[in-house]
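Some notes on the structure that comes next.
For this depiction, one protein chain was excluded, whereas all remaining protein chains were kept in their positions.
We call the chains A, B and C, going by the order they appear; numbering starts again at 1 in every chain.
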Amino acid sequence: MTPALPDRAILQELATANRILFQQGVVDGFGHVSMRHPGHPGHFLLARSMAPVMVTQDDIMLFDPDSEPTGGDKRRPYLERFIHGEIYRLRPDVAAVVHSHSPSVVPFGIVPTVTLRPVFHMSGFLGTGAPVFEIRCCAGDSSDMLIRDRTLGSALAVSLGPQSAVLMRGHGSTVVGQTLRQVVFRAIYTEVNARLQLDALRLGEPTFLSPGEAAASTETNNGQLNRSWDMWAAQVAGSPA
Amino acid sequence: MTPALPDRAILQELATANRILFQQGVVDGFGHVSMRHPGHPGHFLLARSMAPVMVTQDDIMLFDPDSEPTGGDKRRPYLERFIHGEIYRLRPDVAAVVHSHSPSVVPFGIVPTVTLRPVFHMSGFLGTGAPVFEIRCCAGDSSDMLIRDRTLGSALAVSLGPQSAVLMRGHGSTVVGQTLRQVVFRAIYTEVNARLQLDALRLGEPTFLSPGEAAASTETNNGQLNRSWDMWAAQVAGSPA
Amino acid sequence: MTPALPDRAILQELATANRILFQQGVVDGFGHVSMRHPGHPGHFLLARSMAPVMVTQDDIMLFDPDSEPTGGDKRRPYLERFIHGEIYRLRPDVAAVVHSHSPSVVPFGIVPTVTLRPVFHMSGFLGTGAPVFEIRCCAGDSSDMLIRDRTLGSALAVSLGPQSAVLMRGHGSTVVGQTLRQVVFRAIYTEVNARLQLDALRLGEPTFLSPGEAAASTETNNGQLNRSWDMWAAQVAGSPA
Partner (left out) sequence: MTPALPDRAILQELATANRILFQQGVVDGFGHVSMRHPGHPGHFLLARSMAPVMVTQDDIMLFDPDSEPTGGDKRRPYLERFIHGEIYRLRPDVAAVVHSHSPSVVPFGIVPTVTLRPVFHMSGFLGTGAPVFEIRCCAGDSSDMLIRDRTLGSALAVSLGPQSAVLMRGHGSTVVGQTLRQVVFRAIYTEVNARLQLDALRLGEPTFLSPGEAAASTETNNGQLNRSWDMWAAQVAGSPA
């Protein structure tokens, strides 16, 4: 049986997350953010196929564990909803997922000799560095680069492993969190970290956070998420939709 | 006999394209976008000489196959309208053209040792890389760099060949599409790709899309053009004109 | 006995400083600006823990010389208030402090082989170059990177020495001034200088200001602070809060 949608306050929070990610330059017309259904952890919430900045409560669909729309919902879903479903399957600790083409991160996914690593305390969640998923391993060398089925979604989830972010060669990145607010924070600071690392690499060899520093700063930042969220939410309060 | 202008909805779409290209940073006071007349494929529609962001329906002129204004229209046309006319002549598959000086693309046109190539799936239409047109070959080394007659327009169209984009040394670039919405999408993502490639080249040797990946992702994106268009159109809905 | 808060005009000036620093890209959801209590130089004024752009007069708290809230104020203070308190203790000439993660400055703190130095007259206050504080010296290699007690604050203040700015490895920077308007000016032009130096280092070996030029231009700029302040204050006059 299909679970009911959660409270409208939760749908509104997800719509707000969509607009924040646009306003902060993480998504453009493409990219998406999902969350697990709070009461039914096998299911997840994700907008229908549309530009994130336009998403309202009423655009949010409920997907089953196989990333299929529920309740006979005939609206067009995102082609890449399997990113979300397969990560939720493999990572029970994850409650929210952002997929994007955020611009400073893409270069780290297409140059095999570098690794995106945390250069400052706001991005300690990047830990020992973000793995890169090479879709050619699974889809051959003539794919359209999209995670368009469960097999590819599962391969991506395996690449992610226990990390918080995985880059996708020639495509973008996917970031995960334990809450919606945390994943929004992480998607934004993954982009910030990439820009800082790009600039630092011009200057010489950066000192990255140690594993202990990465873990401790992540723990501290988890207690500060609402400070940023409240500001970002205020910034999009007057935006379309 | 001169064909009549198409429906005002089509003129409005072209005016909107002008404003989107400004809002997305592809054009500034210079640059232009045209489309073939839907019912008379030898003719094309292009604004009079003015800043794109100011263009309204009433500023759009109709040009004949030789890039001359029709119907005794005495308004000042763009000096470089021959870019459009000669590409339409040589490329029957092309229904819309954007010429711009979009800032991340210019450097790829002035450094002979690099090629603009697709680094991610949104710009698969760049295929095996954008050719560069060197105007000195045809206009000598003291020209004003502009495509100001049919001969230069034809030489540029030959340089473009079967590709979707051609760079112009010391000048800018020209992008083509099968529809107006597609060419706007391509002009924007040509700029995005150039910025990503500039950043990636700092980091090391990028992995470009394979020809198969470029073709397949282009095909997929062609089915998604309206998602971006709807967002961009909403963003310029309140802009001047 | 706890001193009374200063005039509301002074609190308003500090709230305005918070919003200017956000609008100019020096702070995001994190970072903070303080000033000494004008009549009680051992005490200082600093907002409660919140995003700077949201700060109003009523959010400002009064701290004692040990960076503890006064008068039984139970609101949540910034974890890093010790940056401010310990600098005020060690530097009697300092009357205002900005701590931020301003994005062009961070790379200079994480690459040990470069020094942030004044490349133009607006940032002469950088003198012979900004020192870098390495928290591992004092907190080991698994800290959360924050200046969360008096000991760390004091070590940072010692690193600052007689300079106007100190970088913090893997974290950000702290800038000091003799007045609130001066420290806002300095925080903004520290960021500008870092961007210029990053760009200049791409081109070759920069010529930095000589010590004499740095001192003389600082002196001149001190007489011009209100020109920028008036503009920045006008720009944030309509912003939230």
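Here is the rule we use: contacts are C-beta pairs under 8 Å (C-beta built on N, C-alpha and C of every residue); 3 or more make two chains touch, one makes a residue touch a chain.
Bear in mind that the values here come from a model prediction, so they are computed numbers and not experimental data.
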Chains in view touching the one left out: B, C
Of B:Thr56, B:Ser143, B:Thr179 or B:Asn222, the residue that touches the missing chain is B:Ser143
Any idea which of B:Ile10, B:Val26, B:Val106 or B:Val183 touches the chain not displayed? B:Val106
Residue of C:Val26, C:Ile60, C:Val119 or C:Ala157 touching the missing chain in the full complex: C:Val119
Would you write out the residues of subunit B that touch the absent chain, in ascending order? 28-30, 49-51, 53-54, 79, 101, 103-104, 106-108, 110-114, 140-146, 169-172, 198, 201-202, 240
For review purposes, identify every residue of subunit C that touches the missing chain, sorted by number. 119-122, 124, 192, 195-196, 199-200, 202-213, 215-217, 219-220, 224, 227-228, 230-232, 234
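Everything that follows uses one rule, which is that only the chains that are shown with their structure count from here on.
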Copies subunit A and subunit B touch; is their interface built from the same residue numbers (over half shared) or different ones? different
Need the CA-centroid distance for the pair subunit A / subunit B, whole Å please. 33
Using mean CA coordinates as chain centres, what's the gap between subunit B and subunit C in Å? 46
Can you list every residue of subunit C that touches 2 or more other chains, as numbers and ranges? none
